[in-house]
Structures are given as C-alpha cells and as structure tokens.
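Quick one: structure below, then a few questions.
Every protein chain of the complex appears in place save one, which is left out.
Chain naming follows the written order as A, B and C, and within any one chain the residues start at number 1.
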Amino acid sequence: MQQLWLIPTFPLLGFLINGIFGRRLPKQAVNAVAIGSVLLSFVWVLKTLSGLWPIDQPHIERYFTWFESGELSIGFDLAVDRLTAVMLMVVTGVGSLIHVYSIGYMSHEGGYYRFFAYLNLFMFFMLILVLGANFLLLFVGWEGVGLCSFLLIGFYFVKKSATDAGNKAFIVNRIGDFGFSLAMFLVFVTFGSLDFDKVLPQVAGYADTGTITLICLLLMVGAAGKSAQIPLYVWLPDAMEGPTPVSALIHAATMVTAGVYMVARAAPLYQASPAAMEVVAVVGLLTAVMAATIGITQYDIKKVFAYSTVSQLGYMFVAVGVGAYSAGIWHLMTHAFFKAVLFLGAGSVIHALSGEQDMRQMGGLRKKIPITFYSILFASLAIAGFPFTAGYFSKDEILLAAHHHAPWMYWVATITAGMTAFYVFRALFMTFFGKYRGKEHPHESPLVMTAPVGILALLSLFGGFLNVPQWLSPMFPLDGGAHDLTLVAISVAFGLAGIGLAYYMYVLRPELPGQIATSLGGLYTLVYNKYFVDEMYDAAVVKPLISGSRQVLWKGADVGLIDGIVNGVGTVARSVGGVLKLLQSGNIRSYATWVVMGSIIVLVAMGVAGGGK
Amino acid sequence: MNGVPLSWYLVLSAILFSLGVAGFLFRRNIITIFMSIELMLNAVNLTFIAFSYDLRQVNGHIFTFFVMVVAAAEAAVGLAIILTVYKNRGTLNADDVNSLRF
Amino acid sequence: MLDTVFFYLFTLLTLGGAILTVATRNAVHSALFLITSLLGVAGLYLLLHAEFLFAVQIIVYVGGIMVLFLFVIMLVNLDAAAAQRQFSRMWPVALGCVALVGLELFYFLGKGEPAFRIAAPPPVPEPTAGNTERIADVLFSQYLLPFEIASLLLLVAVIGSVVMAKKRI
Partner (left out) sequence: MLDSFIPSWAELLRFMPEIILSLVGSLLVMLEPVTGPKSKSMLGHVAIAGLIVALGATFVAHANPGAAFSSMIVVDGFATFFRVIVFTVGILTIFSSYQYLDREGSNRGEYYALILFSVVGQSVMVVANELIMIFIGLEISSIATYVLAGFLRDDKRNNESAIKYFLLGSFATGFLLYGIALIYGATGTTDLGEVRQAVLQSAEPPVLLLSVAAGLMFIGLGFKVSGAPFQMWTPDVYQGAPTPVTAFMSAGPKAAAFAIFLRIFVTVFESVGDRWEPLIWASALASMTIGNFAALQQKNFKRLLAYSSIAHAGYVLVALTARSEIGTASAMFYLAAYALMNMGAFAVIAHVAGKGETTVDVSDFAGLGAKQPVTAALLTIFMLSLIGVPLTGGFFGKFYIFKAALESKLLWLAILGLLNSAVAAYYYLRVLVVMYMEEPSARTENLEPMPMSLQAALWLPAAGVLFLGIFPSAVLEFASASARLLGQ
C-alpha cells in the first residue's frame, strides 16, 4: 500500500480548514494551509511514484466497497499507472506553483480565504478524477471540478458578467455531463462493471459494434463539454472573468484537459471504434482551426490566450483521435507549462497595469516588467513550436501522427500552427513592444509571483526533453515510424512565418492590421464576433426553451383548452395581458377538471390495454 | 340474486359516481362541491355492498362501514375548514378562492 | 318481481335526488335532495340484505353528517351566494368530461361482467346468523385493528375541527 488516498486528502483538509476557520485566520495562516496542503500532496505524489517505480503494472488500492446493487459493485478504488503518474505530476506540480503565485495575485482581493478554500477543493476533485479507478469516481471528480470552476469563475460576484460566465460554464458542462452519464450507464449495461480494469480488457470482444461507437461518442460529448470543443466550447472564453490564477490552473493547465485524459484513459474503447476516433479527430481539428482564427482578432489579452487554449485542446483531441494518445498527453503536459506561463504572465501584466486587459492600452512593457516579458517570450516560443522548446516536440509528434493518419489533417494542423504562432506573437508584440499606450504606471510583480512564472517558463523551454511517449510506451505502443524531417521542417517554417508576419504587422508596420481588418470587412466582423456562435445559441436554444415553456405549457394548456373553449378569444387575450396565466389558474374546479381529464386518459388507456377481456 | 342482476347495481353506482364528479366540476359553492363528494362516496359504498351481496360475504359491508366513518370525519374537518374560509373571505364561491396561482 | 319494483323505486329516489342535488340553486335544497338520495341508497342496501348498513346509513349519514351540513349552511350567509351564478362557466367542458368518465365506467362494467370474478364465488352456506351479528363477528375478530384505528381517525377529526373552528384558542 502506498496510501494513495493521502494525495487527495491533503487538499481536502486544506479546504475544510480554510473553509470553516479561514474567516478568522490571519492571511499567513491561510496561505500556509492552502499551499502547505498542495505541497504535501505533491511531495506525497513524488514519494508514491518513487515507491512504485517503475510502475510497469497499474497499482490499484481498494479501500472499501462504496456501494453494491445487483451485479454492480463499485469500490472506492484509486489507481496509479504511468498515465496517471504524468497527470499527477502536472496537477500537483503546476498546481503548487500556481498556488504560490496566487498569494501575490490575490493579496489585495476580498474573500481571500474563500478563494484558497475553493482552490484546494478543486485540487481535491481533480486528484480524485485522475486517481479514480472506475468511471464513477472519475465522474465524481469530473462533476466536482466543474462545480469548483463555477464557484471560481463567479468569484468576483459583484461583476454581473462574472456570475453570468459562471452560470454559462456550469450549464454547458451539464450538457457534457449528461453525455458522460449516459455513456457511463451504457458502459455498465454493456460490460456489467464500471471498473477500468474490468471494462477495458473486455472491449476487444465488442470491437466495432454500434454500442461501442455510441459509448465513445457520448464520452466525447462529455469531453467536449469539459475540454471546450465544438460545439460546447463557448463557456471557456467567458470563463476568463474569473481571477487569473484560476484561468491558469483550471482553464488552461488542468481541468480543461480532463477530457483528453478521459479519452486516453478509455483508449481501448476508442481503439475499438474507428468511426468514433475519426469524429474525435475531426472535432479537434475544427476546434483548433476555428479558435485560432478567433484568437487572431481579439484584443483582450486573456481572451486571446483563452481561444489559444481552446485551439491547443483541439490539437490534443486530434492526437488522441488519430491514435497518438501519448502525443496527446505529452502536449497536455507541455501545454500545461507554457499556457500556465502565458496566463500567469498575462496576470502579471494585468496586475502591473492595475486591471487593464485590453492590449490596445498596453505596449512597450518590455523594459518595465522584464521578468514577465522573458517568461512570456519563452512560453510563446514554445507554443509556436520554435525548435527544441517544449511545444516543438509535442506538437511535432502530433503533426506527424496526423500525417500518418491522413495527410490533409497534417496540412490543416500545420496552417493552424502558423496562425497560432502569429496570434501569440501578435499579443506579445502588442503588449511589450512599441510605445506604451496606457495611463497607469506599470510595476514589476513581487517575487512570489515572478518565481513560479520563471520556473514554469524554464519548463516551457526544456520540458520537451521529458519524453512522455517513451514513458507511456508500455501503455500506448510507439508508432515506430521514422521522424520525417521534411514534415518537421515544414511545420517549423510555418511557425516561424507566423512569428515573422506578426513582427512585420505589429512592430514594423503597426498601421497595417487596421487596414487589413477594414479591407476584409464582413469576414473580419464575423471572426471578431466569434462567428456569432453565442448569439446563435441564444436564438436557437435558450430563447425558444424559455418562451416555449411559457407559451406551450401555460398559456396553451389551461387557458387555451378549458377556459378558451368556453370563453373564446377574450380570455386568452386577457391572459396574455396577465403575462403568465399559467396552467395553474388557482381555480379548484379547473384543477378538478384536469384530474377528470387525466382520469379519462388513464381509464381509456387501461381499458384499451385491458382489451376486450 | 333476486331478479335484479349485479350489473344493474354497478351501473347505478357508476351513474351516481359520475353525478358526484359532475357536481364537483359544476358547482361554485364549496359546500355543494363537498356534498358532491358525498355522492361519490355513496356510489362506492353501493358498489361494495352489491359485490358483497354477490359474493355472499360481509367483508364489503365492513369496508362500507369504514367509509362511512371516514365520511363522518371528513365532514367534521371539512366543514370546519369551510367555516374558516368563510370567516376570512366572506364567500364560499370556489372561484374566488384562487389567490394562490401561477 | 317485487324486489325489481323496489329496485326501480329506490333507483329513482337515488338518481333523482342526486341530479337535483347537483342542479338546484339553493344550497339548502341541495342538501335536502342529497338526503333523499342517501335514503334511496339506504333502500338499496336493504334490498341487498345489508340491514345493518341500512340503519347506519340513516342514523349516521342522514341523521348525523347531513344535519352537520345543514347547520353549516345555516351558519354561513348564503343569500349573497345564492344570487351569484351557481354554475361555473366551464360547465359544458365539465359535462363532456363527466359523460366520458361515466360512459367508460359503464362500458367497462358492462363488458367486464362475465369476468367479474376470478373463480366462482365459494359455496358459502346460507347464513344462519343475522346480518348485524355476522358483521359484529368479523368486525371484532378479523377487523379489530382497523376498528381500533378508526377511533384514532375520529380523534384526529375532533381535534382538527376544534383547531379550525373554536372561537378562541
């Protein structure tokens, strides 16, 4: 026994202590509890992994039978294998750094203890998600992180946009969870168990059946909700209303990658359904392209990085969709490094400018906040795939796998990589080069913020040398295909071209972008407004749902049927004036009439069912 | 059976039951509505007794007996509730008792 | 033959009373017609050899419950109420519904009649004891518990009506 349960328990204790006593504790104590708990958990992860080294076999610890019903028996089981190990390192490692950063970032905010309590609760659920040895525990973590994300997005609850964003995230995620829970039920009905170690070995017997495809597609719905893929990506950009450390931790490094992790975890299921894998890959690719184009046009620095996150998640789905699971996980890890830097760096910039997020009000900050600048520069190089940075290795792995699967995917992804390089450096140049356009007096962030960013920036540069595919090869065999240097060169060239173009447009000829935007006209408006997807959802789903329930259920039913038949249009008109003349008219006899009508239906149904006999 | 078949009684009680239902739906006066419920209960009682007679048992009689007890209890409580409504609103029109809605 | 005649007579009383209960404007009249209908039902009980319930129907139902109704009707001022419309505007809809329910019930009862019983009724010997005695036997042995519980029901009713109607609490 390695006492795996301690890993999530430390943050849970942190949450309880800060949640219950945090109000009365001094700030230092809150800090100590919050960070201490996560660090302890990180240390325990290290201890566990070294204890289990080299983790050739999954290590499962069964604590107690959670519940049994019929043939279903679910244990409170935690498991560690090589995949989990990567995730654990990312979650607790990056998580610890971001916790440290938060001390500085949140120092002036109200509800300090609450923030850390939520953050610890999030860590708890994320670790449950990663460690859970069955679909249900994974789901518990899955729902839990969604809940914490909702709480943290809405943290600045005085801002209405923040609450709205929190709501949106929660509701969109419910759609995803709906898919996930259906998939879970289907898994149980098909395999008679929810344990990974029981379900996954059985899959081979069901290869290529409709059920497997359905399960995989439903899981993908869940993954799309959590990992912000088409069509459920709309919540992530809005989620940037939350505090920046939250964006970095939850909406870049950890939670949003849960979908990728889940697909990788359920890899045998997906292997058994090529159709579902194709869907995953195509959805990922589409998301990558679309989000990248939107990213080009945004001015809010956090929004740019948010769309970039959506786009990079798309990449990861391409990877798992084409069967390169280890490449997907690798990119997940490197992305956690460089995207955390980008967000935390953006946070430093915003912090330095006392809350300004519009890049048009920035510029020339290179000299004023140099540490932040170099950190963001390194991360940008990584995301652009500059040779030998972290992003270069993982991205090329994905691109090669895509080429192996279907060359057109490679080309689309490569062009997207170019766009990525372009918009990230666009943000970099707009923020740090040229002349300062704002009014505030920028100041460098304290060490407690710059140190974690610096560490992560170094990881963005050199993290690619942690060869994840090699490490995961016992689980996901390596392709064995030779690295095609031409393809690598092409993608690097695209990345460099993107950087160059950004330099040309935003440093050398800053008036150019405006001209281009004008000349593109409608197309630019379309992209700038994020393809009007939010508006479409609002018109197509939200409004009909609300007004439909109003019209049909209330106005239609009672007034229309009962009073309406007798009193005709008059009553209906009056009731329309009364806005909500519902089915509930408050009238006893109207209710009795409904009872009688119901009785008629019931009796006819039963009579017909009873037949002549 | 003495000349009158069981089904006649059953049809009679069905008619009586429907009249009770009709009274509940038609009338506006709460007391009359309540009286309609008594009609429905009597229809049920008649069904019980008819079956009981047909089965040559007295179990149905017992059930009817309990239904009567319940009817008496309901009448006491129901009329008391009706009185409080009257005290508070000065009306026993069922259509006026509709402030709780939507 | 005679019982058929009586059946029609009591049916007339029952249905006539019921229809008028539902149809008259004045609540007092309604109550009186309801009493008529209940008496008709009591007569039918007699025809069905339920002498005990015949008596209970008259003593408890007519003598007790209906008198209570009449008291309450007298207590509340129904003059104002009588002037109002007595029937709801939606009576045609209601009528349609009721007719449907009634038709269904007739249909099922008529159609199901041959299959009313699962087995032929057990050949019970003609009762030696009288109806009341037999009821007493069953009531105080087999149905002892419901009988006792019924007292609780009445207690609840008493407390309930006191809570609702007592002048000052």
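Here are some notes:
The rule is simple: a residue touches a chain if its C-beta (ideal position, glycine included) is under 8 Å from a C-beta of that chain, and two chains touch if they have at least 3 such contacts.
What you see is a predicted model; the values in this text were computed from it and never measured.
Across the complete structure, the visible chains that the omitted chain touches are A, B, C. The hidden chain makes contact, of the residues A:79, A:219, A:269 or A:603, with A:603. For subunit A, the residues touching the chain absent from view are 23, 65-70, 72, 139-140, 143-144, 147, 154, 157, 162-163, 166-167, 170-171, 174-175, 177-178, 181-182, 185-186, 188-189, 546, 549-550, 553-554, 580, 582-584, 586, 588, 590-592, 594-595, 597-599, 601-603, 605-607, 609-613.
Across the interface with the omitted chain, subunit B contributes residues 10, 17, 20-21, 24, 30, 33-34, 37, 40-41, 43-44, 47-48, 51-52, 54-55, 57, 59-60, 62-63, 66-67, 70, 73-74, 77-78, 81-82, 84-85, 87-89, 94, 97-102.
Panel shows subunit C; residues 105, 108, 111-112, 115-119, 121-122, 140-146, 149-150, 152-153, 155-157, 159-160, 162-164, 169 of it touch the chain omitted from the view.
Keep in mind that, in the parts below, only the chains that are shown with their structure count from here on.
Taking each chain's centre as the mean of its CA atoms, A is the chain most distant from subunit B. The chain pair with more C-beta contacts between its two chains, of A-C and B-C, is B-C.
A straight line joining the Cα centres of subunit A and subunit B is 61 Å long.
Rounded to whole angstrom units, the spacing between the C-alpha centres of subunit A and subunit C is 67. Residue positions of subunit B touching 2 or more other chains: 21, 25, 28, 94-95. The multi-chain contact residues of subunit A, meaning those touching 2 or more other chains, are 589, 593, 596. Taken together, the subunit C residues at the contact with subunit A in this complex read 88-90, 92-94, 97-98, 100-101, 104-105, 107-108, 111, 115. Against subunit A, in their complex, subunit B makes its touches with residues 21, 24-25, 28, 33, 94-95, 97-102. Here subunit A touches subunit B in the complex through residues 580-582, 584-589, 592-593, 596, going by the rule given at the top.
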